[in-house]
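Missing here is one protein chain; the remaining ones are kept as they sit in the complex.
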Amino acid sequence: MNPQLRGVIIPVATPFDAANDERIDQAALEYNFGLWGATGVAGFMVLGTNGEFKAVDDDESRTVIATAVANKGDKTLIAGAGRESTKTTIAFIRSLEPWADAIDYVSVLTPNYFAKLDDGPALADFYASVADASPVPVLLYVAPGYANGVTVPPKVLAELAGHPNIAGIKDTSPTMMTDYMVAAGSRDDFAVMAGSLSNIMTCLRFDGPGGVVSAANYLPDECARLTDLYFNESRETAGRYYRILQSVAKNGGGKQGVASLKAAMNIRGYRAGAPRRPLRPVSAEAESQIRRALETGLAELAAFQA
Amino acid sequence: MNPQLRGVIIPVATPFDAANDERIDQAALEYNFGLWGATGVAGFMVLGTNGEFKAVDDDESRTVIATAVANKGDKTLIAGAGRESTKTTIAFIRSLEPWADAIDYVSVLTPNYFAKLDDGPALADFYASVADASPVPVLLYVAPGYANGVTVPPKVLAELAGHPNIAGIKDTSPTMMTDYMVAAGSRDDFAVMAGSLSNIMTCLRFDGPGGVVSAANYLPDECARLTDLYFNESRETAGRYYRILQSVAKNGGGKQGVASLKAAMNIRGYRAGAPRRPLRPVSAEAESQIRRALETGLAELAAFQA
Amino acid sequence: MNPQLRGVIIPVATPFDAANDERIDQAALEYNFGLWGATGVAGFMVLGTNGEFKAVDDDESRTVIATAVANKGDKTLIAGAGRESTKTTIAFIRSLEPWADAIDYVSVLTPNYFAKLDDGPALADFYASVADASPVPVLLYVAPGYANGVTVPPKVLAELAGHPNIAGIKDTSPTMMTDYMVAAGSRDDFAVMAGSLSNIMTCLRFDGPGGVVSAANYLPDECARLTDLYFNESRETAGRYYRILQSVAKNGGGKQGVASLKAAMNIRGYRAGAPRRPLRPVSAEAESQIRRALETGLAELAAFQA
Partner (left out) sequence: MNPQLRGVIIPVATPFDAANDERIDQAALEYNFGLWGATGVAGFMVLGTNGEFKAVDDDESRTVIATAVANKGDKTLIAGAGRESTKTTIAFIRSLEPWADAIDYVSVLTPNYFAKLDDGPALADFYASVADASPVPVLLYVAPGYANGVTVPPKVLAELAGHPNIAGIKDTSPTMMTDYMVAAGSRDDFAVMAGSLSNIMTCLRFDGPGGVVSAANYLPDECARLTDLYFNESRETAGRYYRILQSVAKNGGGKQGVASLKAAMNIRGYRAGAPRRPLRPVSAEAESQIRRALETGLAELAAFQA
């Protein structure tokens, strides 16, 4: 198992100035990295779904990446880099050259505007072309709820798993994880990672490394404890802990996507600011509910006895 | 009824160099405008779905728009300008300032990465903010098959139909047309347009203006005849003609999205080049089928007696 | 246009005893027919979706049909008769022999348990076999929201429209109406009917006969007025009336399916009893909302000036 991806990765939220969402609050981002650096998480993924990568432009994206490079310490760094066409994806990845040594992986979401075409060979060619051109190893990113229903067919994954510059797949689909485990086959350094808390237990039960967990933005050590329990205690203990963590994550920051994630971060002392429009901050009432859910949930997590 | 939108609009395909899909073939685009200018279509929509707007970058987009402005003649021009965030959408529209006098409308696809949030007020705020900032009138663009299932709720449309800088909606959904007709209410200059051949008869039967028809890229006069028949002959005659046209469009260029559209254009003497990767050109076999379908179909259309 | 199907048909609710939902309340059903007989509706459809045909057994079904035959007066009568297999469908229809003279049509829902197979020829064979065996003309019934997503493909309809014992199609899909209009072609006595208020205006605008409207259970004359306005006044007037009627139907009895339909009927003086379990009656709060919506709505409908 690839040690760089073992455990929990934070899908870093991009802080926007609450008074002016057109501005990335870079000081806030640095501040958050400072807090996360002292925790047990394995690494960071910037410019993913929770990083609102679709809402920022290419210059802003590079600013976020530069900040992550400067603040990641010795933890793993994944940079989101998917675009809709082969040309624009490669162009963006090439523009990351100045930070290539510090970026461990680029994560590339499935193109999806022409989802209806459902063209496996086109997807295979896309990823192979991107991996050929990328100075850093590539992770596939499957998120059908955001990507117009597109997933990577297991057959295509089986083919791509042989590419030396493709290192794994981050799966946020509700159903594909076990098929990807099968398709990845015997290549031990190929990572099939969970893209959310909802499928991380499946990943672990099938001997996978862990995953990217949005709640780790505001509960980094609490999330890291889950994989610790699984790897070092027992799967039953991890299973019991998971039920509590999942409930806290759901009610604490998971109800309204990035908006509630940022509210939970702000409550927990991180500086997340507001989401970028058209996303809207949560209501004051929702914020109170999140605050209460976090209080109760943290007490439950602290009381958990392995 | 707004006379600028009455009839058939071509959703202009963006020609890429077949040998190097990273290059827009501008001469080809100019050539196509030259042919279209002499036909009965009402206007052009550049950088829509068929214009592969998601596959090109902002500089390329402005090149396409500049070309359209220089070659549109006295026909209506709509420029696709949707982005995922309020900031990036407005920024792009503002960058079109040099051509603002010549662009009749910008068309703005629903943001959709966070489709799951299904947040009507956010969508209303997005469109109102964009319309406030835009130097040209805005058309909403609803295309759930491409946009992760997102549509504009009729309630939101009813609200936005009151905005002086929102001129209409282009609907490519399978089901919303009649609801949009109701929601647009009594504002006579608000256009509820069909976004494809599949719902244009519904649009016309409910007294709408017509629509954007991808087959008009390669059959401009044949498509324009449909609305002529409806407005000037009878709805029954138009209905009979429609059945033939729909069958030609489906088999002639509609089987594989932009790839088959471009194949049909090339067969018909336009210069469409290839789609940009990851989209792939159609196979030689599919091209032969398209060629045969067009031959048969054109004969049937020519033989049609009003 | 087939005069028997022109206008509004009531999809008759099956009254169950509120104290014991295992018992059909036949006196209540007779009472309701008595009230409906004096209204402007064109006819009745028993044992459809709103008749909870899936919740009753074959003996109960025949009891409902016998009651309808005895109480329908000179109005049109349609009997729901769909089952999942060709054998069981034909067996049930044959068991209606004693009432064959009084039943104008049987309505047969698409079989759908094996929806995934999506087998057009199987569907064509099913309907042709049923029509061959049925002593009364057959109406196809398309309701994908209830039938696991199954619809009749337009190609199959085009084929079935030539069968002498298939008289039409009742469409409750959100999208197929206009395709069915096209597929039915030139056979004037083939009825493409709306299966709900939501697509009745599309049906009428395309020169169809009207449809089956659940709100007609509790607002028979108000619903019948819609088609009267369309046929005898103007489509614009009917369109304005429709917006009011649709709103009343939605809030008055359409919020919770059969449960709210029955609540609205009871409020309006019909005897609907309760739905059969697992369906549950609406809450007291929901009932109050329905009552208020009906009061307001009836006043608006009464105030409408053609």
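As written, the chain order gives the labels A, B and C, with residue 1 at the start of each chain.
The rule is short, and it goes like this: a contact is a pair of C-beta atoms (placed from the backbone, for glycine too) under 8 Å apart; a residue touches a chain by one contact, two chains touch by 3 or more.
Worth saying up front: this structure is predicted, and the values here are computed from it rather than measured.
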item: Neighbouring shown chains of the undisplayed chain, as defined at the top; value: A, C
item: Options C:Ala38, C:Leu117 or C:Ala299, residue touching the unrepresented chain; value: C:Leu117
item: Hidden-chain contact residue, picked from the options C:Leu29, C:Ala42, C:Val56 or C:Leu140; value: C:Val56
item: Sites on chain A contacted by the missing partner chain, in the whole complex; value: 174-175, 178, 182, 199, 201-202, 205-206, 239, 243
item: Absent-chain interface as seen on chain C, which is shown; value: 21-22, 49, 52, 54-57, 84-88, 91, 111-117, 119, 121-123, 125-126, 129, 145-149, 256-259, 276-280
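Following the convention adopted for this analysis, only the chains that are shown with their structure count from here on.
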item: Arrangement of touching chains [line / ring / star / complete / other]; value: line
item: Between chain C and chain A, distance of the C-alpha-averaged centres to the nearest whole Å; value: 49
item: Where chain A touches two or more other chains at once, by residue number; value: none
